[in-house]
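Once you've had a glance at the structure underneath, I'll fire off some questions.
Yeah, one chain of the complex is gone here, protein chain that is, but the others are all in their spots.
Chain naming follows the written order as A and B, and within any one chain the residues start at number 1.
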Amino acid sequence: MKLALVRLTSIKAIAVALALAGCSNNPYPAGDRARKILYSSFSEAPKTLDPAVAYTTASHIVTGNVYDTLLEYHFLKRPYELMPALAESVPSAVPHPDGGVSYLFKIRDGILFHADPCFQLSQGDGRSRKVTAADFAFELARLADPTVNSPLAGSFAQVQGFAPFAERLAAMRQADPTFAALPAHEQYQRAGGIAGVIVRNERELEIVLSEAKPQMLYFFAMPFTTPVPWEAVAYYNGQRGREHFADHPVGTGPYRLAVYEKQYRMQLERNETWYGSQAGMPAAPGATFPREIDQQDIVSKQVDGDYAGRRLPFLDRINFVREREDIPRFNKFLQGYYDEGHIIKESFDAVVQNDALSPQMAARGMRLDKTVEPSIFYIGFNMDDPVVGTAAGERGRKLRQAMSLVIDAKAYLELFLNGRGVLAQTPLPPGIFGYDQTYKNPFRQLDLARAQKLLAEAGYRNGLDARTGAPLKLSFDTPNTTAQALLQYQFYVSAWRQLGLDVEINASTYNQFQAKVRRGAYQLFTWGWIADFPDPENFFFLLECGNAQSKSGGPNTANFCNGAFDRLYHEMKSLPNDVRRQGLIKSMLALTEQERPWIELFHNEEYALSHAWVINSKPMGLSYPTYKYMDVDPELRSRLQSEWNVPVRWPLYLALLAIVAVTIPAVRTFYRERQ
Amino acid sequence: MLVVLLLAGSVWLARVVSRDRFWRENASQLWRRRPIALITLALFVGIGLMDSIGWVGGGTPGDDDVAALRSRTLIDRLFQPERITESSYSAPLASVSFYGGQPLTHPGRHLLGTDILGRDVVYRTAKGVRVALLIGGFTSLIVIPIALLFGVSAGYFGKRIDDAVFFLMTVLASVPSLLLLIALVMVMGRGTLQVCVALGITGWVHFCRIARGETLKLREAEFVDAARALGVSDLTIIRRHVLPNIAHLIIITFALSFTGLVLAETILSYLGIGLEGSWGQMIDQARNELSRTPIIWWNLTGASLGLFALVLAVNMIADALRDIIDPRTRREGQ
Partner (left out) sequence: MAAYLIRRTIYGLFTVLGVLLLLFVLFFAVTDPDDIARKAVGERARPEVYALWKKNHGYDRPLLLNRAYAAADSRRYSDTLLFDHYRRMLTFDFGNSDADDSAIARRLKEGMGPSLSLTVPLFALGLVVSVLLALFVAFFRETYIDRAVLVLCMLTMSIASLLYIIGGQYLIGMLLKWFPISGFAFDPYLAGRFLALPVLVGVVAGIGADVRLYRTIFVEESNRDYVRTARAKGCGEARVMLAHVLRNALIPILSNIVITIPFLFTGALLLESFFGIPGLGSLTVEAIQGNDFSTLRTMVYLGALLFIAGQILTDVSYALADPRVRLT
């Protein structure tokens, strides 16, 4: 029996080890349980944290906390309203006689950068230094710098001397290699800076625009225009073992980046030298919890009334862990190990019933916050294509109209997003000026008969080309090769099949897709857009000819080029929100309605979930982090976590028992035979 | 085209087997040992063949123009996916839809329910058979001739040829096969042909090594020496004496690599470079459905069962074949 004994003890040892380690599934160190730490997650590692370049949600959760901006959106007011942050007030436009305007920003006193070794380039002790107007000008120059490659460079074209500065810089670099090797700030200085960015003195910055553009102020609420110390850019150049500036942000914000292992985790620690936290500083709007709180927010527990007027921030640390897969992320949220989460389609029915939280979840104290994002998801046609595009004239238009009439966006939402979204009638989402709730797009209502008629008029009766008799073959191109995405494309394809259209899905690797886009060899694609700022211009520019993919590599992937539309767009673009603008928008929408460069699908609705211990979780909607307003109750969290995570042990004992039960008779028969 | 080739090949194989006493005995012994596995495999091959024979037109009454215009295979005609579909999920043999509880258009007809787009899961699983056989079978069609050419010539002629082939083999074998596979697919692009070629490039080394090793042994064998002394040409020796004597090894290796290939495709699917309509893709699409409440298990089950049955059958056959043919294990069994 010796051998069997050995085996049994080894099994027992493994089982005991498993049972010991399995005492808890809590993923955090025990010492952190009483601290004010917010636990959250991210799915895609940020590509860059350079505020001039970072443009994704994953980057903004860091840059939005580490970098402050001159202006911010009010935390609670809707529609969105700008308020001063690093600036002392929101400046108003001063008109110039030549048709331009200027804005004068007065910068708060006593703003400090995070302490960082890079400051040894200017201060001897290498601690930190005060922010001056020149730091803002430096960042604006970086936006113009072609090698920085800012995605927003085009939006600052109205700043006087913006494009000439970029050209000057490029020319000087081309001509003189020693100049190109200088640190960025010296290059900018020698190139003479941007004419329309004037540093009046240490605390006054003037921006001169060549024409009126009311939307310009929104850009000063985005991390793109944050103050950046030239020392950080010069120091973190990726040489001599130093990091790149894109991986090492140095800002002024309420939090600083303490841990950055972007494939795995990120940690933000409270910044003790933040202008809002410094003793003796007068209460600033960007550093104080709003005093006037809507009663509705309090009743829905999105905001706690007791926080009115208190100094920000409340959290000591924000802990982000990488979660590539939705399901584990959501289940850890349900187990209480993430404080906030977004609903996923698989768990929707367990969490939401009749458009509210299910009784089980409500009993756990969970909250559900719904916001319609200022976004649009659509199927686009490549208007350069000879079959579906402009060149096909009336035939092409009717084909597009017919294809638009059979796409059931409602069914799509139900199948793939649990109906979370608002059906889109136009490119404009709710909450954006020009959105008309009563409008119904005649080509976005399901109508198979009309679609068949239009298709016949286009010369493709039942999907057969009337001239040749051959079936019309279209291709739907996507760089997404996953099996999960394939299902969604198959949904559209089967809708078009009702018309007799034969649409083939071409899921190619990124390289193949790129080559296709370059050659213009694509016909149909899907795309989504989330607004940077709440203005209709931020949607219509996706259809402007100058932004066409085929002409300038711009975001107008549909390559829609329509003279009438462009004239209206340029007139509408810089108007304030008045009746005239509304009229122009209406005419533009009438154009897209008939021309159908897009089949508008839906505006995404975000269902954000938070646990009972999360305080002030009201979502912003725009992609701006609101962590500095949030707080947690660690005691409640700790208690509920242990309540919800009692391991189920009996299967382990059962399995052990089964192994023993199977082994013993074998051993007995064996010995009987041998003896 | 492919079908004709495969059919011709199997007919030829059947003739060889029935003529040769050694093979006939082994085949009948295999049949005695593993009847169920052989029947399962035959069933899969049958489905795969049925799914490969397709033609345009001749639709059943009630089909719309679209379906009639496309080429449809026997399997398509059997299941009629254009007509028999629901709007979304439905449980196996249910009469109402899974969410909302509306009555189905074809209640009780879906043995394994329907997927998110309302397609019959049994139909999708059946469609996966052909893809799986393609991965395993078509790839081997590319691999075996190349491997034999290189392996046998290296083993038979030796010297420089052997050195060159052996070096090529070592290099290719040094690269971890999954990584090489992925790199090849990424570089060549996606598509059935590309994936099969990539699988072929990574797979032929294994065959080649075995062919080379066996040929090396055979070259020294007395009957080869005798043939050579009689002035028989090298080509004839290879054809008459070498190839028949390594055939059994090739078959066993083929069976083993077949299962490896089919299983590897699931990983490719997870990485987003799998073949369209494969079981790997079905599993990848279905894996999140386990988190739905109530749980949706039939999609995962359909694909997993198909995969499991095919791989198990081939594994069992390979195992039995090895026992039958390999004299070493045969002796040990007694």
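The rule we apply is simple: contacts are C-beta pairs under 8 Å (C-beta built on N, C-alpha and C of every residue); 3 or more make two chains touch, one makes a residue touch a chain.
Computed from a predicted model, the values in this text were never measured in an experiment.
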item	value
Residue of B:M186, B:L216 or B:V232 in touch with the missing chain, whole complex considered	B:M186
Identified contact with the non-displayed chain, of A:I37, A:V321 or A:L542	A:V321
Listed residues A:K106, A:H244, A:K370 or A:K586, member touching the removed chain	A:H244
Missing-partner contacts on chain A, residue numbers	2-3, 7, 10, 14, 18, 21-22, 24-29, 45, 47-48, 146-147, 149, 151, 170, 238, 244, 246-247, 261-264, 321-325, 328, 331-332, 335, 337, 509-511, 514-515, 517, 549, 553-555, 645-649, 651-652, 662, 666, 669-670, 674
Missing-chain contacts mapped onto chain B	167-168, 170-176, 178-180, 182-184, 186-188, 259, 263, 266-267, 270-273, 280, 283-284, 287, 290-291, 300, 304, 307-308, 311-312, 315-316, 319, 329, 332
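Keep in mind that, in the parts below, only the chains that are shown with their structure count from here on.
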item	value
Distance from the mean Cα position of chain B to that of chain A, given in whole angstrom	43
In the complex, chain A residues that touch chain B	326-327, 330-331, 344, 346-347, 349-350, 411, 414-416, 462-464, 471, 480-484, 486-487, 490-491, 494, 497-498, 500, 502, 507-509, 511-512
Chain A partner contacts - residues on chain B that touch it in the complex	64-66, 69-70, 87-88, 99, 115-117, 186, 189-190, 269, 272-274, 276, 280-282, 284-285, 288-289, 291-293
